[in-house]
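This is the structure I want to talk about, given as structure tokens.
For this view, one protein chain was removed and the others were kept in their places.
Every chain is named by a letter (A, B and C) in the order it is written, and numbering of its residues begins at 1.
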Amino acid sequence: MANVAAPSTSNSFSWQVPAWLAPLAVVVAAFGVVPFVASPYVIEAILLPFLALSLAAVGLNILTGYAGQLSLGSAAFMAVGAFAAYNFNLRVDGLPLIVTIILAGATAAAIGIVFGLPSLRLKGFYLAVSTLAAQFFVQWALTKFGWFSNNSPSGVIDAPPLAIAGVTFDGAVGRYLFALSVVTVLTAFAYRLVRSQAGRNFIAVRDNELAARVLGVPVLRTKLLAFAISSFIIGIAGVLWAFAYLRTVEPHGFNLDRSFQILFIIIIGGLATIRGAFFGAALIVVFPLILSRLGSAVFGTVFDSGVLDMSQRIVIGALIIIFLIAEPDGLAALWDRLIKRAHGRTEP
Amino acid sequence: MTRHLTDVGSIDSSSTQAAGPDVASLLQGYDPGKPATEPILHLSGISLAFGGVTALTGVDLRVEKGEIRAVIGPNGAGKSSLINVISGVYSPDKGTIGFAGQTYAAMRANRVAHLGLARTYQNLALFKGLSVIENIQTGFAPRVRSNFVEQTFAIGRARAEERSSRQAAEDAIALLELTAVRDRPVSTLAYGLQKRVELARALVSRPVLLLLDEPMAGMPAGEKQELAAYIRTARDSLGTTVILIEHDIGVVMGLSDRIAVLDYGHKIADGTPQEIQANQAVIDAYLGIAHPEDDAVAGEARA
Amino acid sequence: MSLPTKLRHLAALTALALVAAAPAATADDQSTGKEQFFPLQSYRVGPYAAGGTGFFGGTIDYFNLINTRDGGVNGVKLTWEEGETQYEVERGVEVYERLKNRANIAAWNPLSVGIAYAMIDRISKDRVPLITINHGRTDSTDGRVFPYVFPLLLNPYSETSGIINYLASREGGVDKLKGKKLVVLYHGSPYGKETIPIYELLKDKYGFDVQQIEVPHPGNEQQAQWLQIRRIKPDYVILRGWGVMNPVALKTAQKTGFPADHIIGNVWSNSEEDVLPAGDAAKGYVAITTQASGADYPVLQEVVKTVYDAGKGNLEDKKRIGSVYHNLGIVNGILNVEAVRIAQEKFGKRTLTGDEVRWGFEHLKLDEARVAALGAKGLFHSINVTWDNHEGDGRVTFQQWDGAKWNVVSDWISPDWALLRPIIEKSAAAYAAEKGIKIRTSGDVDKVTELGSEAPAASAKN
Partner (left out) sequence: MTGFDFTFFLEVLVGGLLSGVMYSLVAIGFVLIYKTSGVLNFAQGAMLLFAALTFVSLVERGVPFALALAITFLVMVLLGITIERTVLRPLVNKPPITLFMATLGLSYIIEGAAQLIWGTQVHGLDLGIDDTPLEISGILISKFDLFAAAVAATMVAVLTVLFRWTRVGLAFRAVADDQFAALAVGLRLPRIWATVWTAAGLIALVAGLLWGARLGVQFSLSLVVLKALPVLVLGGFDSILGAIVGGLLIGASEKLAEVYLGDVFGGGIESWFAYAIALAFLLIRPAGLFGQKLVERA
């Protein structure tokens, strides 16, 4: 009986950094260093949207990246989360913020399951288009029924102050720390999840649904679970977007463009990687700012802001295509390669 | 070989409990070579057609516990349709399927695993995004009772389940000698290795009945013999009954206990390899006909 | 094979550039000269670009006029910087965060309800006025609760009342409204729904019949709505539209045989961009406005002469000079500049703090004589902002589209402010209670953050 020749893996020779060290360092820096060095502008205009969108992308990645169910309705679940949190906070006296957030996520999860039901019958583009129903229905319902926005005449509502156990997360740094904590906890959860049996089931359903079913993977339950967990996380991302970042909640901000934006994040960052969501969000949030700043620095007032923004739209579209062609595994894979190469160079 | 047999012995004793009482009782009656009185699988009068094109007509098939049962036939004879009927991918138009003491009009794909059935595919159906061991662990799915919260936080039932699925996967890896590649992404493996991973994935849940859909298609001769040996190991050490669909007569003759021959959806012969070799109908319908050796690419419908 | 490789390198390079390029920090522009800075959250891209280019073009044109012709406001130069928002809230917030630390900010002018809402907390903390001319949050009219927010000239409630008053004058008196049938066709958004209760209120008061029909966003299909209208056979249809919904409404009205001159547009349905795509179907259509269109007014002539003829005009297409949005921008420029001027009279002819400019807005009284002196007679009527009335009793007029341009077809009409004020106060009081805001009294008005006592940058630090 022939034995399989042991393949020589390159990393078996090199010294190994524990896998948890890098993320831990990032988290420590994010908590311990960033609040002291980042200007309010960086926090308010870059880090807060970055955190909220990263989290939304982590959520979508579970559904689309891991479980293979393409969704174009992410923004709707963000909206559900934001409005649910607003209403729980408003209507239940003395509800702790943590509970409010969890309930908001649970509400989004429930709605996610409802809109995930077509996935039991539909696949691919048919499913993707059907998730648009969520997008339009949720937006319609939130504007239609004034109750959701506490009958505010304009439909735009103000976020309540963020306070946990008497500690108020006011000001830019406070809201940043609040958002960062939520994102850290949920990312850790997602990281564990995708490595568990449930995570393996997601990938099995994605890669070969029939084989998964014959193997005894509960395919329908797995799909609905993916919808539920994904919506839960995206819903909480919506809470961060509304409560920590913009401080107002309005349905228009959760439109189809936002759904596409989140989808772009996971494509560019890398499907089915947790890190990818953060890489992608960083690019999508920071890149336009750099581009417009660079543009106005280079061209001055030759072009008005419109031209710059138009070019930016083109560049983002082109980036997506370039990534799909050249780096289908996204920034996360690119990063790995860079690290590997750097590694290779330092070693004799 | 001996080393593995001892390994397998230890697996058996440790996993009887996990396998569940029904499987255990089924295994107890196992006695290789001698057909038991009650067949483990009994197809009778199975007919199947796709929009007027007949795939199977009145096929009967008895499979005894512990045997390696081959189904052969030329291209388009209905072999894959038969395996898809047994594994619940297709529902037959007529006929019944008797399995483990129950009779069904049709199997349901999402239930077969729980009944103790596992299969491989003519065109590999591995989960490309998972590593070798993760692929194999997926085969443990029918035993999983814990929910995602337990699994995520490794608490409650999930803790024990993860341990036993890991153990079962490690056992299968050892049995099929995949240790060197256990953590590699499955998509990076050579074709023959992938076939073996698929076999391991099917075996990990200790199936009562294992369906192999052209496991050797597209393999060089040497690898075929190797895989045949692994299949025999699996049967010998785990007591799994095997139904094998294969093109390559030579491999089948050496590997299987009994052979059924399909042609144009009809069963034209059934018997021991020696009987089949001597059967004139088979020689006419099958052996005399030249056929393309490799049809792994132009595969039959998997979906 | 070579293409993907090349692309891969390109992707790698881009990613590297992104990682390397740290986000540009905001540079504090500590200029020593006398100047007053206007951050402009403009939008020249996206679905509402037409409105953005006209409005911000007009405001910038007027600032240029003041700088070139007068050398600034009493020698204080006006400066500005644009930040593109695409009408999106988060981009507006980004621009706000980027520009808020600049020195000498006079006021913010976002021309977007969403952005304005997101800024209310922030500018209140920073003590810089937020101008939402013709739009914005209705209850911010109540200066007792919203000291820094100014929905100048017209809020949505006044607009509604103005339209009904116009219909009354067209019918020959308020009593003639009784028994008339109106349909309000509104955009399916918070903006569209905001005036529903006001129409109900006015219905009860005047005894007309009103049905309010929603058009889902974006409004590119209105067959069903107009067939309903055809069945209702109303005397007037009030169009509370937005963007593409407006021309489609006019086109569909024509298709279903409803006369255009019985359709009355609101303030977001009153521009050239709203009627041009409808072609002939828009002929005869009437819409409310706070500022007349056309370039015949002296101030516009001066803009053309001083700014455009010197090649410094902001509009790319000179034909748009005097268009509805451009003139709204000009009026917005006038109001901002005059507020600065009024504040200078109190605090000295120097660079002012935002809070001092706020004081200026709260004393922004331009009567007809002053408006005429500014060269804007007929362009807009007058304004009288006080510390507790941040709208300033703006008058409205109605214009009719003749296929090529708008013509004014009514007098200056006053909305029924007395009727609306209690609703506004109630809503503002609720907001104050929710936010724990102390309601101001007239005594608080003159308490002003002065230059140096607390720099705006310091208050922005939270």
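Just so it is clear, a contact is a pair of C-beta atoms (placed from the backbone, for glycine too) under 8 Å apart; a residue touches a chain by one contact, two chains touch by 3 or more.
Bear in mind that the values here come from a model prediction, so they are computed numbers and not experimental data.
Enquirer: Could you tell me which displayed chains border the chain that was left out of the figure?
Expert: So, taking every chain into account, the missing one touches A, C.
Enquirer: From the list C:T85, C:Q225 or C:S427, pick the residue that touches the absent chain.
Expert: Here the residue in touch with the unshown chain is C:Q225.
Enquirer: Please pick, from C:K34, C:K205, C:K255 or C:K435, the residue that touches the omitted chain in the full complex.
Expert: Result: among the candidates, C:K255 touches the missing chain.
Enquirer: Based on the whole complex, identify which of A:I102, A:L220, A:I290 or A:I320 touches the chain you can't see.
Expert: Touches the omitted chain: A:I320.
Enquirer: Hey, which of C:P156, C:G243 or C:G329 is the one touching the hidden chain?
Expert: Residue touching the absent chain, from the options given: C:G243.
Enquirer: Please give every residue of subunit A in contact with the chain that is not shown.
Expert: 70, 118, 121-126, 128-130, 132-133, 136-137, 139-140, 144-145, 256, 260, 263-264, 267, 306-307, 310-314, 316-321, 324-325, 328
Enquirer: Just checking the interface: what residues of subunit C touch the absent partner chain?
Expert: 3-4, 7, 44-47, 49-50, 53, 188, 213-218, 220-221, 223-225, 227-228, 230-231, 243-244, 247-248, 251, 254-257, 273, 276-279, 281, 316-317
The rule we apply is simple: only the chains that are shown with their structure count from here on.
Enquirer: Hey, how far is the Cα centre of subunit B from the one of subunit C, in Å?
Expert: The answer is 72 Å.
Enquirer: Using mean CA coordinates as chain centres, what's the gap between subunit A and subunit B in Å?
Expert: The answer is 41 Å.
Enquirer: Distance-wise, how many Å sit between the C-alpha centres of subunit A and subunit C, to the nearest whole number?
Expert: The separation of the two C-alpha centroids amounts to 34 Å.
Enquirer: Give me the residue numbers in subunit C that touch at least two other chains, ranges are fine.
Expert: none
Enquirer: Which of the residues in subunit B end up touching subunit A in this complex?
Expert: Those in contact with subunit A are residues 1, 87-89, 109-110, 112-114, 118-119, 121, 125-130, 134, 137-142, 144, 146, 148, 151-154, 158, 161-162, 165, 177-181, 184, 193, 201, 205, 226, 229, 302-303.
Enquirer: Hey, which residues of subunit C end up touching subunit A in the complex?
Expert: 3-5, 7-8, 10-12, 14-15, 18, 21, 23-26, 42, 44-45, 49, 53, 82-84, 86, 88-90, 93-94, 97-98, 101, 113-114, 117-118, 120-122, 137-139, 188-191, 193-194, 197, 214, 216-217, 427, 434-435, 460-462
Enquirer: Under the stated contact criterion, what part of subunit A meets subunit B in this complex?
Expert: Listed in rising order, the residues of subunit A that touch subunit B are 1-7, 189, 192-193, 196-198, 200-201, 203-204, 206-208, 210-220, 225, 229, 272.
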